[in-house]
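Only one protein chain is missing from this complex, and each of the others stays in its spot.
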Amino acid sequence: MAQNDSLLFEALRGVSTDSLAGVLLKKGLSNQWVRGPMPMRLDFPRIVGRAFTMRFIPSREDVPGALAKKLLVNRDAVEAMPPGCIAVADARGTRDAATFGDIVVMRMAKRGVAGIVTDGAVRDRMGLLASRLPIWTSGITAPPPATRLMLAAWQEPIACGGVAVFPDDIIVADSDGVVVIPAGLADEVAAKGMEQERLDEWQIEQVKRGVPLSELAPMPEGNIKTTAKH
Amino acid sequence: MAQNDSLLFEALRGVSTDSLAGVLLKKGLSNQWVRGPMPMRLDFPRIVGRAFTMRFIPSREDVPGALAKKLLVNRDAVEAMPPGCIAVADARGTRDAATFGDIVVMRMAKRGVAGIVTDGAVRDRMGLLASRLPIWTSGITAPPPATRLMLAAWQEPIACGGVAVFPDDIIVADSDGVVVIPAGLADEVAAKGMEQERLDEWQIEQVKRGVPLSELAPMPEGNIKTTAKH
Amino acid sequence: MAQNDSLLFEALRGVSTDSLAGVLLKKGLSNQWVRGPMPMRLDFPRIVGRAFTMRFIPSREDVPGALAKKLLVNRDAVEAMPPGCIAVADARGTRDAATFGDIVVMRMAKRGVAGIVTDGAVRDRMGLLASRLPIWTSGITAPPPATRLMLAAWQEPIACGGVAVFPDDIIVADSDGVVVIPAGLADEVAAKGMEQERLDEWQIEQVKRGVPLSELAPMPEGNIKTTAKH
Amino acid sequence: MAQNDSLLFEALRGVSTDSLAGVLLKKGLSNQWVRGPMPMRLDFPRIVGRAFTMRFIPSREDVPGALAKKLLVNRDAVEAMPPGCIAVADARGTRDAATFGDIVVMRMAKRGVAGIVTDGAVRDRMGLLASRLPIWTSGITAPPPATRLMLAAWQEPIACGGVAVFPDDIIVADSDGVVVIPAGLADEVAAKGMEQERLDEWQIEQVKRGVPLSELAPMPEGNIKTTAKH
Amino acid sequence: MAQNDSLLFEALRGVSTDSLAGVLLKKGLSNQWVRGPMPMRLDFPRIVGRAFTMRFIPSREDVPGALAKKLLVNRDAVEAMPPGCIAVADARGTRDAATFGDIVVMRMAKRGVAGIVTDGAVRDRMGLLASRLPIWTSGITAPPPATRLMLAAWQEPIACGGVAVFPDDIIVADSDGVVVIPAGLADEVAAKGMEQERLDEWQIEQVKRGVPLSELAPMPEGNIKTTAKH
Partner (left out) sequence: MAQNDSLLFEALRGVSTDSLAGVLLKKGLSNQWVRGPMPMRLDFPRIVGRAFTMRFIPSREDVPGALAKKLLVNRDAVEAMPPGCIAVADARGTRDAATFGDIVVMRMAKRGVAGIVTDGAVRDRMGLLASRLPIWTSGITAPPPATRLMLAAWQEPIACGGVAVFPDDIIVADSDGVVVIPAGLADEVAAKGMEQERLDEWQIEQVKRGVPLSELAPMPEGNIKTTAKH
């Protein structure tokens, strides 16, 4: 994680996925919220990191001659993940086999992975809840990956929950789900996101005082002392 | 909320949505339970109120000339809601954009709205959980309404979760979801519902004593001292 | 149908829904193709007309006191349809009850309705196929409307197949389905659509001669003799 | 419950559904995890028991002459359930009417039923949460069974959540859902499952020490002191 | 097929599934049209017969010890079908494996089966189209039944396309799909259905003459010369 990322991520940790989705929409990006994955625990902190993409396809039973070479699996991918990344799995919404299980997840935690996002499912709910690794998933299941899925590749452009994700896109995940920020737009989106947070705070303040919504805009400039929420 | 409503609502707060769905079925109404919305917190009280209906349609990108006049939005609708009403949103099950966000919800709370039911999603989960307004929703999301939805009208007949809802129908929502009582049947349904609650209590009592279910009916009249659960 | 419409419609009858969807996308309108409805016969001509919108909600069993007044039904709506309009029904994708049956459709034909689009189903397949009225539907069914649907209103903004439709929007339907053109953009979209048709023709001509696609753009201006297909 | 079952069940209570799904897959059984049902509480213990199957079909309105004889209902089935069994309901994923309600569930608890699995829904969430009976369900609802479902038979082969279940198959349910073990394979699967649990524990131990996953297999024999988790 | 059936079926062959669905709805039966199956050819005649029900469940891989006894398969069931019956398969909507293939269907034709209804799929489209047996199916597929399905039983109450079907219910299928008439109501429904056909014909006649729909009801008695369509 570069120095640059460190400042950017610090800023983004103060911006909700709601505000980010709003800012991205204003820039014409209407499809950046990932359908499906929700946090396994509501007390996870908001996480920010660069996407390490993983692409799964349906499994094919293991038959001599069916495939020329051995496929790589999760445990191979894990060793390629840089610290601080967020693993984003394109599992095509498969809910009846896991994309990740507890042993792989524990290794990911050891390697400093910042979090996991899958549009499929994970298994060993209690083990994962006990671990400290923040996970956003579309479901819980018991069967191992090979039941339905094969890892086809990593660090390729993928889809996750109906959204395009490119390697190194910025992922932000909190209690409202997961938003994907194109790498080239990250600084601008972070800046606009912090502004939006300040506006929201001011608006909530006003509403608490009984001001009707029609009288809320625009926020008076200069008067704002608030800083982005953390 | 008329005096009349006050007594009716008091009665209905003692009747579960289960009992109401059963009573409505006996009257030939088989489609009064709303598919999708569940309470954001399990400790919400049962809520009762008249429906303030809101109708959403898919959004159309903002292009000069596309529409003759500005569309009304949530913040306009909120000011038209009478105290004690329950806002019921027909969002066509849209889960990738919110029907309500925290600022609008806070204003609704200020205005005395009794609760929210949406067959779509809401955003800012933590803010909404922190607020005191009881919300039944089909999902949590980050994107703002305009990403996918436009408010087309309010106080029209709508569908919510596959159920017809007319303005001023009686809405009852608890931990088993949301039931819609046609306005003209409310008194009768409330009365029958209270009876059903008494019967359920007596049956549970008998089952606890080890009586098989085949010996449960009919409930002996006159012996019942129990009153409706609260 | 005004004189104006007559020229506009004549132009649009020479533009495919494909070209229209492409032109609308270039203008930033990405959601104008209606999901579901397909023509009942592949030999229907392309039809063009202004939308007469109809809005259905789930039916509620007929119980005394449930509703204050009689609901209007299809046969009431039909008499309000102007000649040349296209009836567009928001049936919420309901496939197990019809939005239209043969008797109502025959009356619509008598009144000069230009066509029907429904995101639900129609019934009496053979009767409808025999009739001359062009119909785009998402399914065929046997049960009458009242089994699942009530007509809530007409000439209101609706959704049809996931697309917003306002009364008097321009509907174009052909063998690739149905496209909705916002009324205020119709002239511009028609003009651009005719250009697109010419470009397509030129490109197909080039491809037939063996030119690779990479060498196709731009179309040489001045050389084009072709006119829009009819 | 035979003596035999008692030992088998004791063993299986130490094996997670994850390990069982993995063992079954290695034996060529790839479709033994039930799609849909999840535990109503995360603190339920893992339950093990023989399947008492129940088969539901869509309800048909009660019309004189429609059916020759009275259908049996839940309360009849309950009295046929042996102590220690797990009731497994094939509700075809119906979520808008309950397969079980609180009174029937309380009677099942009285009769010593070990748990409930339904691919449909249950009603009276708070009552069921308060009861001690462990329930795996695909949803919560308010309407009673008759709204959409009739009990067609019990102790027949059924499907539950896309999986074949035969009477007396072994059901294991925990926080990752429900796995079905064919009766004839139970001893072998239990033995292999206990081995798998030991392997998992050893692997997790190694991962905690920082061993990469590629160096994990095989587990060194003889060194293992650990016993199956409980 | 009893003498009685012969007259009843003759009458029902003159009544469309539309009219039957309408008549059944008036008697309070709102769920008798089967979702999914459509005729493989539009020129099939309307077919009428008693239901021979078949019930499929998901397949379980063939493992020694998994099942105590050999399961019966389609070819066993076929020999139990009486001439004139309509085979109705509950395949739970499975579209990626066939419920019937061409060899079994050819044998069914030989045995005098009147038709097939499946809420799943069939395979060998060209062979089946070439055969004379009328088939209503939800899809076409290539894989054989065992890929996903096992025959669990026949002549039991089943669900087909979301509708309860009891052995010996009357099945009517035409170009608008399949309707199930409870055995005990067949005579009454047939009589009412013939009346409805006459009313429809009269109404269509009137509409052709330009009479608005509001003036159509009631049909003048005594003037009707028409008989049921064939």
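Every chain is named by a letter (A, B, C, D and E) in the order it is written, and numbering of its residues begins at 1.
One rule holds for everything that comes next: a residue touches a chain if its C-beta (ideal position, glycine included) is under 8 Å from a C-beta of that chain, and two chains touch if they have at least 3 such contacts.
Bear in mind the structure is a predicted one, so any value in this text is a computation, not a measurement.
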| item | value |
| --- | --- |
| Chain not shown, its touching partners among those shown | A, C, E |
| Of A:75, A:92 or A:198, the residue in touch with the unshown chain | A:92 |
| Identified contact with the non-displayed chain, of A:29, A:172, A:194 or A:213 | A:29 |
| Hidden partner chain, residues of chain E it touches | 75-76, 78-79, 95-96, 101-104, 106-107, 110, 123-126, 140-144, 146-147 |
| Residues in chain C touching the chain absent from view | 16-18, 20-22, 25, 30, 33, 35, 38, 42, 162, 175-177, 179, 200, 203-204, 207-208, 210, 212-214, 216 |
| Chain not shown, touching residues in chain A | 27-32, 57-61, 63-68, 92, 150, 152-153, 156-159, 162-164, 166, 182-185, 188 |
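Heads up, the rule we're going with is that only the chains that are shown with their structure count from here on.
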| item | value |
| --- | --- |
| Chain-contact steps, minimal, separating chain D from chain A | 1 |
| Furthest chain, CA centroid comparison against chain D | C |
| Mean-CA-position distance for chain E and chain A (Å) | 49 |
| Junction residues of chain D, two or more chains touched | 30, 162 |
| Touch-based graph of the chains, sorted into line, ring, star, complete or other | other |
| Chains grouped in pairs wherever the two touch, ordered by label | A-B, A-D, B-C, B-D, C-E, D-E |
